[in-house]
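To start, the structure under review is shown below, and the notes come after it.
Complex shown without one protein chain; remaining protein chains in place.
Coming up: chain A.
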Amino acid sequence: MTTTDPYAGSRETTEGRVYTVTGGDWDLTFGSGGSGLDGPAEERLVVNMGPQHPSTHGVLRLVLDLEGETVTKARVVIGYLHTGIEKNVEYRTWTQGTTFVTRMDYLAPLFNETGYCLAVEKLLGIEVPERATTIRVLVMELNRIASHLVGLATFGMEMGALTGMTNGFRERELVLDLLEEITGLRMNHAYVRPGGVAQDLPEGIEARIREWLAIMPERVAGFHRLLTGQPIWQRRLRDVGYLDVTGCVALGVTGPILRSAGLPWDLRKVEPYCGYETYDFEVPTADTADAWGRYLVRMAEVNESMKIIEQALDRLRPGPVMVEDKKIAWPAQLSLGADGMGNSLDHVKHIMGQSMEALIHHFKLVTEGFRVPAGQVWTAVESPRGELGFHVVSDGGTRPFRVHVRDPSFTNLQATAAMSEGGMIADVIAAIASIDPVMGGVDR
């Protein structure tokens, strides 16, 4: 034990010897007298942010090379939330696949489900009933608003605007209440199924959605009052995380980031699915290509989604919500009983008391599942974060042979380096917040 330890000076006290650990070796290592790794003149500092960033984006790690406060190199390390969803799906039936993919991008579960189901339906060569498609559009747009509200909330939190966070989560709660009423769950709904949706809309939901539509514009205006006009908010966001159209396309970036650079690329318009070509809505863009533009684009998209929801409500007509083919549609019509959601009592009576064949059919379809003709397809939907693509391969069996998900967060997060290198370290946070990555989708 030496008392001349450069890192820990010591002194005697009544409690024994006390060491005080200090820094102070900086000049020894990097100063003029030192033999630093990069020579005496360079003040290169490597900072490790994460793996647990204090935000709701999930577990992300950044390795930043700094010169002073300027970022010279930014590397992103991911994989901390990898749960092997793509592999797991290969050992479940096609219908069970929905319950897995819904857990990837947990802020946009209904987009995951719909994208996957569109792929399975394309493989099967079936078309879902019109009411089911309208319900899908309805829940997807509700989900887009919920997702953007969380995006805005975490954006606010990361910039230090905590009221933005509390307000964002408060408004999102209203959407989650509606989704809970429709699907039974706040998140991870497994509501959209191959062939349609799990169950019809509950009674009276249309009126409640319209009530919510009536109060939302005021809540959105509240965001504008709170953040948009605020000088600090503007100065933190303007000219930060710049990425133009060329950069976006080269890096595969889609969604609000690409639209903030001025390209109105929205799969709902350019490659319509679920009948989006029949809805009247705009694709908001900005020309600033920075975090400020992305904020404005997301705010405007909330308004556009409300327009779509209103139109979807108007065109809801009674009808089936699942294909008629009993070899695909799950036999039990779910209904709400005294003890919660479950098989309808009529159905239970039918299979337990009346028809042996119905019981066998129910059992076979639920345990074994249906077969999907062999082949491969690609489907893509416009999730709140960009192009959410599904590459689904079938070998003709009752389970997917391969499901690859092109998650927009995964691809967009690659732009971190391009957005933050050369900027200040504080702007890295703004840049990543403007990407709005969800690590559950990135790592899958």
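To be clear about the criterion, contacts are C-beta pairs under 8 Å (C-beta built on N, C-alpha and C of every residue); 3 or more make two chains touch, one makes a residue touch a chain; residues count from 1.
As a convention for this text, contacts and distances are computed from a predicted model.
Student: Of the options "PTS fructose transporter subunit IIA", "Cystine transport system permease protein", "NADH-quinone oxidoreductase subunit C" or "Menaquinol:cytochrome c reductase cytochrome b subunit", which is the UniProt protein name for the chain that has been left out of view?
Tutor: Of the names offered in "PTS fructose transporter subunit IIA", "Cystine transport system permease protein", "NADH-quinone oxidoreductase subunit C" or "Menaquinol:cytochrome c reductase cytochrome b subunit", the one UniProt assigns to the missing chain is "NADH-quinone oxidoreductase subunit C".
Student: I'm checking contacts with the chain that's been left out. Which of A:H82, A:R170 or A:R210 qualifies?
Tutor: A:H82
Student: Can you list, in ascending order, the chain A residues touching the missing chain?
Tutor: Missing-chain contacts on chain A: residues 78-79, 82, 84, 86-87, 91, 122-129, 195, 249-254, 263, 265, 270-271, 320, 323-325, 327-329, 361, 364-365, 367-371, 374-378, 380, 387, 389, 391, 393-398, 401-402, 404, 406, 410-411, 413-414, 443-444.
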